[in-house]
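With one protein chain removed, the remaining protein chains of the complex are shown where they sit.
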Amino acid sequence: MTLIDQVIRIINTGGTFNKRYDPLEGKLFVPTDNLAVESAIASMRHGCEIKISGTIYKDSLEMDSADRDLLCEIVTKVAEKSIVIVHGTDTMDKSAKALDEWLGKSNDKRVVFTGAMVPFSIDPIEATANLVMSISSVQFLEPGVYIAMHGRVLPYDKIKKNREIGIFEPV
Amino acid sequence: MTLIDQVIRIINTGGTFNKRYDPLEGKLFVPTDNLAVESAIASMRHGCEIKISGTIYKDSLEMDSADRDLLCEIVTKVAEKSIVIVHGTDTMDKSAKALDEWLGKSNDKRVVFTGAMVPFSIDPIEATANLVMSISSVQFLEPGVYIAMHGRVLPYDKIKKNREIGIFEPV
Amino acid sequence: MTLIDQVIRIINTGGTFNKRYDPLEGKLFVPTDNLAVESAIASMRHGCEIKISGTIYKDSLEMDSADRDLLCEIVTKVAEKSIVIVHGTDTMDKSAKALDEWLGKSNDKRVVFTGAMVPFSIDPIEATANLVMSISSVQFLEPGVYIAMHGRVLPYDKIKKNREIGIFEPV
Partner (left out) sequence: MTLIDQVIRIINTGGTFNKRYDPLEGKLFVPTDNLAVESAIASMRHGCEIKISGTIYKDSLEMDSADRDLLCEIVTKVAEKSIVIVHGTDTMDKSAKALDEWLGKSNDKRVVFTGAMVPFSIDPIEATANLVMSISSVQFLEPGVYIAMHGRVLPYDKIKKNREIGIFEPV
């Protein structure tokens, strides 16, 4: 038995965490794959069972309510009770709120939103730290919707991105 | 309140995690500093209180019983109850056993040994994942001595380095 | 005496070569410094004298004719006869043409434009290769204006960026 003994589901929706540079367009884009997520946790997967699904694949500023509905449906459908959602940081709180309302009072799932301020492809350290902290903490939480960033794991409405300094802080 | 609400103490003893390349000697060495540890968790420290001490600074194959005694004394002396020890992987189990015997039955500390198969300076991802998993898990453990590597957190005598493949596995 | 026995002047105007990621804005920007250029050639500067000036600091799509006039004036004013200009790839040919016309028939300077398809901060290899090739070749050229990219050093009007594949090719 390991400490992390549950199957963890990662739902990758895109965001800065995943961005890569396109030399032809001369800009960063959100790829429609899970390479950054897979690279960040390759060594962890030897010891804990992590399933990865990808969807939406957008900068979170471009997510609309149809995207959020889709995300809510996926969370409902997956069998796992411990879920980590990789998401852009700009509207992470909005998606978390939508999901919390969708799941309602009888929810028995632990859902942690995480992401990164710097793309994994540019500097993998912060992105890896946020994702590994999320995976390592999720099964110890009460059912509910959380945000885990920069060393904090808090209910989604108790933590907020400070846009002046680029750090998530308690509210 | 954050999920990780305790002060975490990291005791850095060296090992592969910390190794850097010395161009003059043409080889990797264990530096007498904590730069790799500090870099791996820089973003986490915004949100959780982590104190770092450095000591011994050796490849774990070169650690002797005096080094292990010193490590045991430091663990006893520090005020924190949640402790992560960065250590070389080759004799991590030996130091963990020595510490467990030293602490005895009445121990109230949670101690997690971790490290890396590849130096943080060569590839930061595995090292960061191991360390962040250790920090994120330590306060949820019962008092005792553990090893956290490659997605597993287990009592030190339930996990062992498989030297054929370089992965820690349950025993 | 070294093979590269002349003082080389680098004029850094910005472009993709220099771009870095701004976590607060969530995008790449051209910094008003020469860090990428200095990092690429740090080891070369032990053995050959290279002076670096910075100016304009723009994505080359945003350069206007006033910027090009300024660049021409700087090339005229610097004492060195061997000059490398780090420039965005999109209008490198336009600036080279403007400079060639400005310098006229009696020009005695060797000027090489170079840049990168991927920022040095994301992947340093192509950027370093383009810049080092430019520095290593410039003093062997006849006076004139050249572009050096992707293994080729050619008069500016004999080489062109193939925008489909992101490679400079002979015309």
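Which chain is which? They are A, B and C, in the order written, and residues in each are numbered from 1.
Simple rule for what comes next: a contact is a pair of C-beta atoms (placed from the backbone, for glycine too) under 8 Å apart; a residue touches a chain by one contact, two chains touch by 3 or more.
Computed from a prediction, not measured in an experiment: that's the story for all the values here.
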| item | value |
| --- | --- |
| Visible contact partners (per top-of-document touch definition) of the missing chain | B, C |
| Subunit B, residues in touch with the chain not shown (by the definition above) | 16, 21, 23-24, 26-28, 90, 117-119, 121-123, 163-166 |
| Absent-chain interface as seen on subunit C, which is shown | 1-4, 39-48, 50, 124-126, 128-130, 132-133, 135-137, 140-141, 146, 148-154, 167-170 |
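One rule holds for everything that comes next: only the chains that are shown with their structure count from here on.
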| item | value |
| --- | --- |
| Touch-based graph of the chains, sorted into line, ring, star, complete or other | line |
| Rotation angle (°) superposing Cα atoms of subunit A on subunit B, nearest 5 | 180 |
| Where subunit A touches two or more other chains, by residue | none |
